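In what follows, a structure is listed as structure tokens, so that the remarks can point back to it.
A single protein chain has been removed from this complex, and every other one stays in its place.
What follows is chain A.
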Amino acid sequence: MKELSLHILDIIQNSIVAKATMINVDISEDIKNNKFSIGIKDNGIGIKKNILNDVLNPFVTTRKTRKVGLGLSLFKATAERCRGKLILNSKENVGTEIYVEMEYNNIDRPPLGSIEDTLISILSGEGNEIDIEYTHNVNGNIFTFDTVEIKKMIDGVEITSPEIILWLKDYIKENIRELY
């Protein structure tokens, strides 16, 4: 994919299909150690042990409509192309955790892309059903964002309502910009 945020969107959509209600997204840009990492953790139904080793194979999918499943395979290939790795852990009825690491300065590493668009597109559709905790660390500058806190703050107003969504989008965008 053209941007890492599209991979993140894809993985979060997997989490939603897996009935997750809490999704943690951690992004770390560590220029000193030349490391760009992304962690995504959910409390969904998890992946059955007997297929866990197979889900990174593009020819294995639980999808009935087509014979290949590419989300995780593409993300893994992107990571490996940037001299990194993708690690997948999952436990049935507990959740799934994906960790991706890449060389920060690798020329094949896609740019992060628009995190605010990614988070907003998830929250505007599913914001009432799920929560997202987002942490973004750029060389020690940290921005965190937690929809559990936001929902308390807006007290009764739905997080999916247009005015909240618009405000959130600017809020995330501004705060990420200040990290650099």
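One rule holds in what follows: a contact is a pair of C-beta atoms (placed from the backbone, for glycine too) under 8 Å apart; a residue touches a chain by one contact, two chains touch by 3 or more; residues count from 1.
Keep in mind that, in the parts below, contacts and distances are computed from a predicted model.
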Protein name as given in UniProt for the chain not displayed, "ABC transporter domain-containing protein", "Serine kinase", "ATP-binding cassette domain-containing protein" or "Acyl-CoA dehydrogenase": "Serine kinase"
Residue in contact with the excluded chain [from A:V17, A:I51 or A:L70]: A:L70
Where the unshown chain meets chain A, residue by residue: 1-2, 6, 57-59, 66-68, 70, 73-74, 77
